[in-house]
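In this view, the complex is presented without one of its protein chains, the others remaining in place.
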Amino acid sequence: MRSVALKRHHRAAPMLLLVVLLAAITGVAAVAQTQTAQATTDTVSASDVEEGQKLFAANCATCHGLDAQGQTGVAPSLVGVGAAAVHFQVGTGRMPMQSSGPQAPAKPVQFTEEQISQLAAWVATLGPGPSIPTAEMVDPELGDAANGMALFRTNCAMCHGSIGGGGALTGGKYAPSLMQTTPEHIYEAMLTGPQSMPVFNEANITPEGKRDIIAFLVAQREGYPGGSGLGAIGPVAEGLWGWLLGLGLIVGITVWIGARSS
Amino acid sequence: MTIDSHKGQETGANGESFENPGLPDHRPRRADVDPKAAKRAERQVVALFTLSVLGTILAVVAYFVFRPGETVESIRYANLFLGLGIFLAMMGIGLGAIHWAKTLMRDHEMVEERHELRSSDETRAAAVEMLKAGAKDSGVGIGRRGLLKGSVIGAMLLAPLALLVPYVGNLGGDWNVSKFKHTMWKKGTRLARDPDGTPIKASDVTIGSVFHVIPEGLNDLPHHELMVEKSKAVVLLVRLNPADLKVQPGREDWSFDGIVAYSKICTHVGCPVALYEQQTHHLLCPCHQSTFDVADGAKVVFGPAKRPLPQLPITVDDEGYIVAQDDFNEPIGPSFWERLK
Partner (left out) sequence: MTTTVTPPPANPRLAKVAGGTANWVDDRTNIGGFVKFFSRKLFPDHWSFMLGEVALYSFIVLLLSGVILTAFFVPSMEETHYEGAFASMHGVAMTKAFESTLYMSFDVPGGLLMRQIHHWAALIFTASIVTHMARIFFTGAFRKPREINWLVGFTLMLLSLAAGFTGYSLPDDVLSGNGLRIIDGVIKSIPFFGSYISYGLFGGEFPGVHLIPRMFTAHILLIPALILGLVAVHLFLVFLHKHTQYPGGGRTDKNVVGLPLFPVYTAKAGGFFFVVFGVIALLGALFQINPVWNYGPYDPSPVSAGTQPDWYMLFIDGALRAQPGWLFGLPFEWEIGGYTLSWNILIPAVILPGLFFTFLALYPWIEAWATGDRGERHVLDRPRNVPVRTGIGVALITFYVILVLEGSNDIVANLFHLSINDLTLLFRVLIFVGPVVAFIVTRRLCLGLQRKDRELVLHGHESGRIVRHENGEYIEVHTPLTEQERWVRVSYESIKPIEIEPEYNDRGVRRKGYKWDRFKQRLSRWYYEERIDPVTPEELRAAQEHGHH
């Protein structure tokens, strides 16, 4: 079709545009970094509890009330949620929430590890609840990844994706990616059932089962056997890249084949 | 407006038309006029073919050197280097051949006339004559011996049935589609954890939790039977605050202290409805986003499903374990024509 008017763009423009498009999509598909804090599980003292109460009054009472009894429609009661819940929510930056709602996204953590322990210590005194797991309870080396996968795919994959890449819930809510979550926070989330997540108490998934799940999730961080994981999204990403990169490259070469040689 | 197809011209209102200007002038390529450019092109083509050979060597060497082992990394390297070798081996040949064609092979366009596709009138007439002659030779002619023609057509149309009926008939085994209507749940069957099969106590089920449930005894079945039964029998067990639970009329004793059990198989097209949102008490099916409200009889609140999830009537036995009172009162899962019959 040499008779058609000469193109006004450089003949490499389509390929360049393709590369820019691919870079943009790579950026969007990349997993967001979430910052989490590691809290210690040392024994607590009375002064920790007192500090915790002060921190609570200053940062949490607006929504949860000074006695942590909660406010209907704003924030739930924290009586009986246990140190584990506080450690998870505050340690992943979910709390303090910017505004109340069903989804509490992880944000930059606002408190130091010590402060988080103190908050957790105070809330734990309000009523018996799940405590922060020990290091041994969350050690991936001690878990069985195969059993972890069996448990994960029955209980967790439907929300969090087959290897914990995250997934959508209704109404704009979502189950976040677990790729960067610490073993401790994984345990605590299962135990306390934050926000939309159901509660997986120790009778539902035993402590060993929870550790197996942690072992499975940590094993996923070793990388993908087949090459780049394309965001661990699945067939949709595969189809998109197949079209853009695969067919795009091939069609680019056909344009080169059909073009006149200089 | 018509096209005078012999000359390919457009005729305007007064019959005048632009004329086809003929083939554009041939522009010679650099390799056509400059022997140095031709030599360079040849070298480039050879380089590409050499690249292919290097790729083949890489592939063969990679096959022996990078062996997949216990680590994910070893598998990834084996995949990567063998793949890159094959990529280079193929691309080298491809790009070399194409570059050769583009730079050195003839690029003077040629013209070939098209002949009309249809056979000439004489050929068509001759063909018709031949068919007529053949019909005459067949001893039946056109319009005669109808029974003969009818019987051969009839026999040939029916003959495939001799094969098709046994073939299709064998595909379905016992063809007992009423099996769709029942599951292995019975009165007294304990609810057990999926996948390990341990029975569940009512006290294990705290508010906000969800248990994925199979019937006790499922895991003892042989594998293929297990799969079939499991695909109908999986259940979700949740505990709500009794104040939040709207008990359905006639089902007052189907739940226990806020603990309810519903079939996990979506009534749309059969995926497991597994996403339980603790705060909204909605069940979301990830396949097509049918959403069911557990607090209100698992009725459909969004999405393509029409029917609520069937409810499993449960109670607690004297050891504290949760048991079924009966099978579901309707077929689980997707609809089918005879569903209610």
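First chain written, first letter: the chains are A and B, and each begins at residue 1.
Definition applied: a contact is a pair of C-beta atoms (placed from the backbone, for glycine too) under 8 Å apart; a residue touches a chain by one contact, two chains touch by 3 or more.
Keep in mind that this is a model prediction, so the values were computed, not measured.
Student: Spell out the interface residues on chain A facing the chain that's missing from view.
Tutor: Looking at chain A, the ones touching the missing chain are residues 1-5, 28-29, 145-146, 148-150, 153-154, 157-163, 165-168, 170-172, 174-175, 216, 219-220, 224-230, 232-243, 245-247, 249-251, 253-259.
Student: Just checking the interface: what residues of chain B touch the absent partner chain?
Tutor: 1, 3, 5-8, 10, 12-14, 16-18, 20-24, 63, 66-70, 75, 78-84, 86-98, 100-102, 105-107, 109-114, 116-117, 168, 171-177, 179-180, 194-195, 212, 214, 223-224, 227-228, 230-232, 234, 264-265, 268-272, 274-275, 286-290, 300, 302-307, 333-341
What we mean here is this: only the chains that are shown with their structure count from here on.
Student: Distance between chain A and chain B based on Cα centroids, please, to the nearest Å.
Tutor: So the centroids are 31 Å from each other.
Student: State the interface residues of chain A toward chain B in the complex, per the touch definition above.
Tutor: That would be residues 2-3, 102, 150-151, 154-155, 158-159, 167, 169-171, 173, 193, 195-201, 203-204, 222-227, 256-257, 260-262 of chain A.
Student: Quick one: in the complex, what on chain B touches chain A?
Tutor: It comes out as residues 24, 27, 29-31, 71-73, 75-76, 79-80, 98, 102-103, 107, 193-195, 201, 203-212, 238, 272, 274-280, 282, 284, 286, 289, 291, 302.
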